[in-house]
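Every protein chain except one is present and positioned as in the full complex.
Residue numbering begins at 1 within each chain, and the chains themselves are lettered A and B in the order written.
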Amino acid sequence: MKKSLIALAVITATSGAMAQSSVQLFGRLDVGYSNNTVKVDGVKNYSNSGANTVGNSQQGINSSQLNTQFWGIRGTEDLGGGLKAMFMLQSNFNTDTGGSQTDLFNREAWLGLSGGFGTIKLGRNYTAYDTVFGATNHTFNSNINVSTAVFDVGIANYTLRNSNSIRYEAPTINGFNAAVSYGFGENKTASTSATDTLSLAVWYSNGPILAAFGHQNQEISATVDREHTLLGGGYDFGTFRLVGSVQRTKESDRKDRDFQIGVNVPLGNFAVAFGYADGRTKAGGVTRNSDGYALVGTYNLSKRTTAYVGYERSEVEGTASTVSTTKTSNFAVGLRHTF
Amino acid sequence: MKKSLIALAVITATSGAMAQSSVQLFGRLDVGYSNNTVKVDGVKNYSNSGANTVGNSQQGINSSQLNTQFWGIRGTEDLGGGLKAMFMLQSNFNTDTGGSQTDLFNREAWLGLSGGFGTIKLGRNYTAYDTVFGATNHTFNSNINVSTAVFDVGIANYTLRNSNSIRYEAPTINGFNAAVSYGFGENKTASTSATDTLSLAVWYSNGPILAAFGHQNQEISATVDREHTLLGGGYDFGTFRLVGSVQRTKESDRKDRDFQIGVNVPLGNFAVAFGYADGRTKAGGVTRNSDGYALVGTYNLSKRTTAYVGYERSEVEGTASTVSTTKTSNFAVGLRHTF
Partner (left out) sequence: MKKSLIALAVITATSGAMAQSSVQLFGRLDVGYSNNTVKVDGVKNYSNSGANTVGNSQQGINSSQLNTQFWGIRGTEDLGGGLKAMFMLQSNFNTDTGGSQTDLFNREAWLGLSGGFGTIKLGRNYTAYDTVFGATNHTFNSNINVSTAVFDVGIANYTLRNSNSIRYEAPTINGFNAAVSYGFGENKTASTSATDTLSLAVWYSNGPILAAFGHQNQEISATVDREHTLLGGGYDFGTFRLVGSVQRTKESDRKDRDFQIGVNVPLGNFAVAFGYADGRTKAGGVTRNSDGYALVGTYNLSKRTTAYVGYERSEVEGTASTVSTTKTSNFAVGLRHTF
């Protein structure tokens, strides 16, 4: 008996027109060297724990630099008549420490049905809003971007994922797509209703054109809503591709306006991407600004393995609660591998 | 190189009379909509966290409704001469949140040998008692049953699994089966012995007939034992199947008496099951009663995928320590998938 090995070729147990059933063990690793510098009002900051955290000036071997990491099990079963059962169990980890989340499948966990009516997924889902935010974000939605650092300094980032949620994805019709997700909250009390999250997205994708709209309403408490609205798009000119989006956010008396643009230039196995983001948060007559840029170069050693080098820099005038000016820079070089 | 994929066909690396060696990645998901209502002395209760918990009135997307969920790795190796090595590593999770246990293979973890003498499993095992309890429980031992809610209101439920344990399963002889498990406890001190757990089960299974007996003695402390004794059985009439059991429980001066019955009617890919449970706990001259019923309908979309709808309702007069009357009802609809 030889050593156990996961077969790497697609076993077509069923052939012809019938869709295949499969169970896959899959994942992604991303690790390399990084050097982070954070200055608060000109003074170097070391207060936050973990060199991966923006807020700590450290150098070393870090992970999730180009992309976040995961391993998981997913499957598809053909039920006949165009109906499919699908599941996803996906777990975060960091290659630099071996660290993981308390909830093993915190990243994604759902069971669903897919057919002519579209796809329904029950469990822990990405919100619909996240789908269009990611698709229109600069530097290919890599972690070497500045949207997160620059956008979330006033009102907190939208919830990317909802536990106890249902997600519906409509079938594509003439390039038009739509998704909606609803998280139940499940924290109803005798006097307050559950703090649910409703998220929707519509997008048009046809040849070089992408146009996208998203809206998410997340109840923070019985009386406070956090609302995110995004308008974005992209165009592929062949030699390069442009993306961009504008986001408006509301929570209590605070209002934020954010925008970002990016360009991606493929050069065979090489690619270069640049992104710029600009944020503004306003409340009680006080406005604070933030901006930053990111530059990434990638080289595909194979379809599954990519070497990268990147640099990002951001400046934040102050958050909802602080007035310090924080300047952050991050240099990263590393390797990404999928299986 | 194509995408990695776990082969779905049984690879018979060895053929003929020799038993096969294999390693399997396997699992089960179960998620859907549920609506729970809990009333304590007529007042709706929201105090417990988690909508899955009986004790909390919530609606939403919940998991483990028809069955608990897991993923795992298991294997069998043929050692020749009728001897086999076997292992099991099984991990709980919830599809609705992606949540898991602190101990990864908390559900089952054992390594064993199997041969003409039976099977020995060393590690974290289900107790022998649990085997016969499950086999004779109503509504197919699905989670949409009322045994747990109704049976454990006085003396706590038996320990389902023992860490640091040995489990022996005898070979089947003329329909007779036996299993015994022993958990060492491993908490001996200078003045007290380890609080061990001894569990045994015998059952006769032949054609339509099932008759079962189980006993479990769990040391709670150096001076207190928790004893569970069960007599149960079933009969398959062809068009429907009946199961039932009586359980007697003792701990200190408390004595409980529980019984339950169930019927299962298969109708092609459909099946309907009904169960009723009744419990009584007695100590210091005070008796408290509990009862409930459950109704489940299932439809097999395939061998691996089942849609279900269920309803359960229970009423508990009081527990060992409280005198409130708690009425619980739970409606669930969802999907179960195995891989």
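Keep this in mind: a contact is a pair of C-beta atoms (placed from the backbone, for glycine too) under 8 Å apart; a residue touches a chain by one contact, two chains touch by 3 or more.
Only a predicted model underlies this, so the values are computations on that prediction, with no experimental measurement involved.
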**Prompt:** Of B:29, B:66 or B:109, which one is in contact with the hidden chain?
**Reply:** B:109
**Prompt:** Which residue from A:82, A:99, A:171 or A:208 sits in contact with the chain not drawn here?
**Reply:** A:99
**Item:** Among B:22, B:148 or B:325, the residue in touch with the chain that has been omitted
**Value:** B:22
**Request:** May I ask you to list the residues on subunit A that touch the chain which is not drawn?
**Result:** 1-9, 13-14, 21, 23, 25, 27, 29-33, 44, 46, 50-51, 57-63, 71, 75, 77, 91, 93-100, 102, 104, 301-302, 304-305, 334-335, 337, 339
**Message:** Tell me which stretches of subunit B touch the chain missing from the display.
**Reply:** 1-2, 4, 6-11, 13, 21-26, 73, 75, 77, 79-80, 83, 85, 87, 89, 102-111, 113, 122-124, 163-166, 184-190, 194, 303-304, 339
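One rule holds in what follows: only the chains that are shown with their structure count from here on.
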**Complete:** Here the gap between subunit A and subunit B, centre to centre from mean Cα coordinates and rounded to Å, is 39
